[in-house]
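For this view, one protein chain was removed and the others were kept in their places.
Each chain carries a letter (A, B and C) given by its place in the written order, and its residues are counted from 1.
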Amino acid sequence: MKEENREKGYDFHEASRTETMTINMGPSHPATHGTVKFFLTLDGETIEDIDVEIGYLHRAFEKECEAQKWNGVFPYTDRLDYTASVLNNVGYAMAAEKLIGIEVPERCQYLRTMISEMARMSGHYTNVGAGALELGALTAFIYFIEARELLWDLIESVCGARLTHNYVRIGGLTNDLPDGFRENVKRVFAKNRKLWDDFDIMLTKNRIFLDRMRDTGGISQKDAIAWGFTGPCLRATGVPYDVRRAQPYLVYDRMNFDIPVGTTGDNFDRYLVRMEEIKQSMSIVEQCLAQMPEGPINVDDARWRMPSKDDSSTRMEPLIFHFKQVIEGPSIPVGEAYQAVEGANGELGYYLVSNGGGKPWKCRVRPPSFALTSALPLLVKGSLLADLIPTFDMINLIGGECDR
Amino acid sequence: MAINIKKVDRNVTMTFLERMYIPYMLHGMWVAVRHSAVNMLGFFEEILAGKSKRRVMTLFYPEEYPEIPPAYRGKPVLVRRDDGLEACVACGLCEAACPPSCISIIGGERDNGERFPVSYTLDGTRCIYCGFCEEVCPKEAIVMSDRFQGLCEYDRSKMIYDKESLLVPRRELQRRLDTIRNKYFSEERYR
Amino acid sequence: MEMNEEKRRGQGASDSEVLARTKAVLGPMGVMIHTHSQHGDDTLVAHAEDVLKVMEFLRDDKSLKFDMMMDLTVVDYLGAEEVHPYLKPMNARFEVVYHLYSVEKNHRIRVKVPLPEDSPYVDSVTGIWVGADWFEREAWDLYGVMFRGHPNLKRILLYEDFVGHPLRKDYGKMKRQPLIGPVN
Partner (left out) sequence: METVIALIKNPMVIEFIVTMVKIGFIFGLTIGFFAPMLAWVERKQSAVMQDRVGANRAGVFGFTVIGLLHSLADAIKLIFKEDFIPRGAERGLHTLAPALAVIPALVVFAVIPFGGQYTLWGLDVNLVIADLDVGLLYVFAISSLATYGVVIAGWSSNNNWSLLGGLRASAQMFSYEVTMGLTVIGLIMYYQSLSLVDIVAKQENFWHWGIIWHFPAFVLFLACAVAENKRVPFDAPEAESELVAGYFTEYSGMKFVMFWTAEFIEMVSISGMCVALFLGGHHIPFLTQKFLLTALGDIFGPDWGGVVVMLIGVGVFITKLVILLVLQMTIRWTMPRFRYDQIMKLGWKMILPLSLCWIFLVGVGILTGVMPTP
């Protein structure tokens, strides 16, 4: 049949050739709830090619830090992964303390662990809730937003702000727990666990959700490692790499918790891993509150922290030192250090270089969602346009953290 | 202190019930209906027994006021001492510590030799409410009040606060001053 | 306090073993300039020409197995050459810093490659770790370091018509860019 047609000069393939349609998705598309632009080449509904363009939320974090004093960088780290700001504060503070070579007292380590886990919960609530929202489950989304609201009120009573916490300082913290905090935690976590169960009932066994999330946006273990995946997306492929377990910092080696690990690395595994991590974070916070010792929350060495107001308002030397510290910033010894912390999306690394001055010479953030988003074309090419949405959600690109 | 690995249940082979859409959809809908029943009950209880019984979490904002925790960082304000003058001695530490550098002070001396700020402008459009000014102030003169209303204006020039609009008598800020004293002053906790 | 001291020293496998292994193999090849283990981070400084050789060894070696490239960044040492002793003799200004991690062996290494100011060229490692693609594009975008062999080395965070590389130390913080109007 084909030969006769060719003799007659009629080529079916040519006649039925379809053209692809190129579409700009973003940077302000409802599904891209960060500012990112996809340049999609669609063949009907299947994605032939996707070019991810980031950088819309680039605020020159590093250039800003190089002009700031060591302690002035903290408000900028708040605005990296704004769904879980304290994790960035803790990461930067620990990198600086590693560069100096000091260790914060026990109570401060417990407080930092506790507030990091609360921030991780807030990050996961936002991400999993938005994932359910993008697939249409509006009520489930609002349940997690309610859980996050209650959690934010808790964080606000500790740090002073709901989103931009600015709670950690080099060598310690700004303030201690408010009174009545433990009862609030008990009340809020009871309500959050109920909301977690509601969310779980509504979605995890719902076949519509299963069909949408399963076998979409999958990646193999080898590819995940090659692309630099870390965090829930890597654990979803089955690699049990979590900085809290691999290289324990703060007091994670005294905590008793599980690392959820998936099997195939598709969207449903990422969803389940994040859901399980919310529960684990809650138990860590409770363990921290139970084991937290009394004592100072700042390191004793006066060079690296604000002198206590008693000294600086009564004695002369601390006042002079207070002025020098504020105007010039702590002079951190020359050297470089890399400290990795388990952020909400993966390994959040801080690489600090100091040439002895009051200002950081180089303050590099290793953004976990940067590596995840670079692999988006691999996850999505060949699948349907509608699969791009859950995949993009489960990668959890946070504009602030990825574009810095 | 074991950190062990927990395999996540992927629910690969769906049970027959799950493969049929309806049962688990009804279970999901039952959750939503339960929430609405509880909330409706809450509304009636609220009519009978007052606000505390309300199950819904929304706060009727203009009518009801959210209770602000002591650590809250609202609008930075200058403390006006009991004798009517400002507690600030124009040392410029807050100006140096402010990351977006939105404070600018011109200092001066009173006839009795006491330093005071002739002009103290705080640029409300740049302030990020980070609380550094309050942290570094040696005289407890600038304090993060718990005001969050009326911070934005339609016209930028109105958001440049001068000394007069920043001054707030000490009585109103007592709660915040106690928290700061508790935060930075308490000897054993801070040492 | 001392327990934490030991914990930070012994991060992951005993690192001296990692450095010892690299020194044993790479030493004779004359590739390495300097190694140190400041604050427990093992660091290896290599020449720009042998980047591919060093990286392939680090990834394929049985006892090292650095199969994940965590981070790639560039440090501009203009005016702060005394931070590292080896910079001045090589009149190197930039330094490309790779942070590698082995998922299996759970240890880290930092590889640094000093580059002179006039010819900031280095081979691209996208052949070894696919994930390095975007990191290298960002290094080019913000620092102007060229990566030979990179699939499509163009700006990633800034817009195409941006002039200059902002994170260089000689790029003033208050420098303004020429305004570009809409294309069509």
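As a working rule, contacts are C-beta pairs under 8 Å (C-beta built on N, C-alpha and C of every residue); 3 or more make two chains touch, one makes a residue touch a chain.
Just so it is clear, the structure is predicted and the values come from calculations on it, not from any experiment.
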**Asked** Can you list the shown chains that the hidden chain touches?
**Response** A, B
**Request:** Taking the full complex into account, find the residue in B:Ile5, B:Met29 or B:Leu151 that is in contact with the omitted chain.
**Result:** B:Met29
**Selected residue (touches chain absent from view) among A:Thr35, A:Asn192, A:Asn206 or A:Gln287** = A:Asn206
**Request:** Kindly state which of the options A:Ala15, A:Leu138 or A:Met316 is in contact with the chain not pictured.
**Result:** A:Leu138
**Residues of chain B (touch criterion as defined above) contacting the omitted chain** = 22, 25, 28-29, 31-33, 35-36, 39-40, 55-58, 60
**Complete:** Interface residues of chain A toward the undisplayed chain are 21, 23, 29-31, 45, 132-140, 142-143, 146, 202-203, 206, 208-209, 211-212, 384-387, 389
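Going forward, only the chains that are shown with their structure count from here on.
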**Complete:** Each of the following residues of chain B touches two or more other chains, namely none
**Prompt:** Of all residues in chain A, which are in touch with two or more distinct other chains?
**Reply:** 248, 253
**Item:** chain B-facing residues of chain A, complex
**Value:** 68, 71-72, 74-76, 139, 146, 149-150, 153, 156-161, 164, 166, 174-176, 178, 198, 201-208, 210, 240, 244-245, 248, 252-264, 268-269, 272-273, 276, 296-298, 300, 306, 308-310, 312-313, 319, 322-323, 326-327
**Prompt:** In the complex formed with chain A, which residues of chain C make contact?
**Reply:** 1, 4-5, 7-8, 11-12, 38-41, 43, 67-71, 73, 75-76, 80, 82-83, 97, 99, 103, 106, 108, 110, 129-135, 138, 142, 155-159, 166-167, 173
**Request:** Report the residues of chain A in contact with chain C in the complex, numbered from low to high.
**Result:** 54-55, 58, 60, 62-63, 66-67, 98-99, 101, 103, 223, 225-230, 239, 241, 246-248, 253, 334-338, 340, 347, 349, 351, 353, 355, 361-362, 364, 366, 370-371, 373-375, 403-404
